[in-house]
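If you scroll down you'll find the structure; I have some questions about it.
The other protein chains are all here in position, but one chain of the complex has been omitted.
Coming up: chain A.
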Amino acid sequence: MVEWSENERSIISNIFSNLDYNDIGPKALVRCLIVYPWTQRYFTSFGNLYNAEAISTNPKVAAHGIKVLHGLDRALKNMDNIKATYAELSVLHSEKLHVDPDNFKLLSDCLTIVVAGKLGSAFTPEIQATFQKFLAVVVSALGKQYH
């Protein structure tokens, strides 16, 4: 089981309570689709993803970015049992969505960079370490039910 110190819990809680999901969610997914273009393979039904401009203004991408970011709320509410919390979503991503779990890390790296851009120097090395630890645990949980 993953251990969280009081300090780590407070850091994570602070980041998310000050996060504008409607801004950060879309930005993270847009960045992922541009920086790692092969990830577009999962979004063929989203319409125009032909270039960075199209991706950045695509309303389906924006909506989905918000949805995915809210997916992290589950971990926030269940920090002591993230693995079990994501079992269902892991099955979904594996059996129904057929997402290569390597992609979870790509999106999580983009989210880190977007949050870093938002917080600037307030995103200290210590806060970055805690945020990345949190995302790594979620990513691991999402990959657990693949077989």
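Side notes on the structure shown:
Going forward, a residue touches a chain if its C-beta (ideal position, glycine included) is under 8 Å from a C-beta of that chain, and two chains touch if they have at least 3 such contacts; residues count from 1.
Everything that follows uses one rule, which is that contacts and distances are computed from a predicted model.
Choosing from "Isocitrate dehydrogenase [NAD] subunit, mitochondrial", "Hemoglobin embryonic subunit alpha-like", "Cytosolic iron-sulfur assembly component 2B" or "Ferredoxin 1b", the protein name stored in UniProt for the chain missing from the display reads "Hemoglobin embryonic subunit alpha-like".
Touching the chain that is not shown, out of A:I34, A:L49, A:L76 or A:L89: A:I34 (per the contact rule at the top). Interface note for the absent chain: among A:Y21, A:F43 or A:F123, the touching residue is A:F123. For chain A, the residues touching the absent chain in the complete assembly are 30-31, 34-35, 52, 55-56, 109, 112-114, 116-121, 123-126, 128-129, 132.
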